[in-house]
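Shown here: the complex without one of its protein chains, the others still in place.
Chain nomenclature is as follows: A and B, assigned in order of appearance, with residue numbering initiated at 1 for each chain independently.
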Amino acid sequence: MERSTLNLWVGFFVLLGFGAFLMLAFKVGNLSIGASGKTYVVVAHFDNIGQLKERAPVRSAGVLVGRVSSIHFDAVHYNAEVRMSLDEQYHFPTDTSASVLTSGILGEQYIGLDAGGDDKMLKNGDEIKLAQGAMVLERLIGQFLFNKAQDGTTTKGAEK
Amino acid sequence: MIVNSVLKGVRVVGDRTLKIVERVGATVAFLGLILVNSATSLKRPSLIVREVYYAGVQSLIIILVSGLFVGMVLGLQGHETLQKYGSEESVGVLVALALVREMGPVVSALLFASRAGSAITAEIGLMKATEQLSAMEMMAVSPVARVVAPRFWGGVLSMPLLALLFSSMGIFGGFVVAVVLIGVDNGAFWSQMQAAVDFRQDVVNGIIKSLVFGVAVSAIATFEGYEAPPTAEGVSGATTRTVVTSSLAILALDLLLTAFMLKGWN
Partner (left out) sequence: MENLVEISNLNFGYGQRLVLKGINLRIPRGRLVAIMGLSGCGKTTLLRLMGGQLQAREGQMRVAGEHLNHLGRDGLYRLRRKLGMLFQFGALFTDLSVFDNVAFQMREHTDLSESMIRDLTLMKLNAVGLRGVHTLMPSELSGGMARRVALARATALDPSLILYDEPFAGLDPISLGVIGQLIRRLNDALGATSVLVTHDIQESLKIVDYVYFVADGVILAEGTPEQIRASTLPFVHQFVWGESDGPMPFHYPAQPIQPDFGLAGRLS
């Protein structure tokens, strides 16, 4: 085969392969955020993170603004220290609150950010003070039953 | 009597095991030899370009067609199952994750082993049987550097590209079945896929897998060809061994890599 035809085919093949790579990266995958764009890190301490995983999404008003970068157990405060990388184009006030939420009933867990009203914005390495952990179903039910039972005893006591 | 035949059986198992270990060791040693002798072909890229043509471009049709079919089947089966849970839109997620993480690298590597791997083994084996390798040796040119290394690198470079094309084609096939034929919502199909497929965790890991498979298949194919007995039966036997050994190696490596990737590398 002619050298130039061969080169042409190989060039075509390589370009096709890169095209596939770009499609997988941008159309199929989510390279638009987190992986390539610049990010800054904020920390939050939760008493319970439920099923939250590393690389779980961080959303504000339902929009993806970052990802959880690491989860550690804080041995001093006995709670979970969660670091998240937020996209640099989004800024949040220092009194923003973070909570562990669940998408749908059985869906994955993510962190929801609710912006506060402060003038100062969170910087790299800052901590989100207002952090609410995950709802744990057993505790909710336990609390509900406990409240019911307490209601029962107080009403009975009143009847006496 | 019984003790003797049991002992004989155990000895056969031992023999076979040792032979397999020996063969794996020899292949790895050969891989080292290729790497040491790679300077020539890396300095003369035209040698590798030629092999990318024979290993990659010539496998293009089978890879694209198989990818399309596999993606369509995944779309059909995925839709069938997900329908029961009322989450038809997730079919895109299923197709994309299955392809990018597993089917793309693994199936394209299996196809590559039987299409290009066997051809490499047969070509090198025949060059050996017709004394072309000895002739090269007598011209003071190392056959490992001039014949084996370019074919090895051609295979290693082609494999990830083929896997990427396989996955893309498969996702397109899934799209055709789910969205065009069945009528799943187009927007939901792509958006759910984008939300679920992670670039680093899924796409890059898939590429890493296909690179590892490319190294394994190319090393096995060149090794079997180079070590083939220089006869017609020897070469045909080596070709069969390439396909069998490569397939086993691909599946075993896939298990290892998947375990590491899911658990993290530490």
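A few comments on the model shown:
In this text, contacts are C-beta pairs under 8 Å (C-beta built on N, C-alpha and C of every residue); 3 or more make two chains touch, one makes a residue touch a chain.
Everything numeric in this text was worked out from a predicted model, so none of it was measured.
In the full complex, the chain left out of view touches B. The omitted chain makes contact with just one of the residues B:35, B:135, B:180 or B:232: B:135. Residues of chain B in contact with the chain left out of this view: 123, 126-127, 130-132, 134-141, 146.
Convention: only the chains that are shown with their structure count from here on.
The centroid of the Cα atoms in chain A and the matching centroid in chain B are 36 Å apart. Chain B makes touch with chain A in their complex at residues 46, 49-50, 52-53, 56-57, 60, 96, 100, 158, 160-162, 164-165, 167-169, 171, 190, 193-195, 197-203, 207. Within the complex formed with chain B, the chain A residues making contact are 1, 3, 6-7, 9-10, 12-14, 16-21, 23-25, 27-31, 35, 55, 57, 64.
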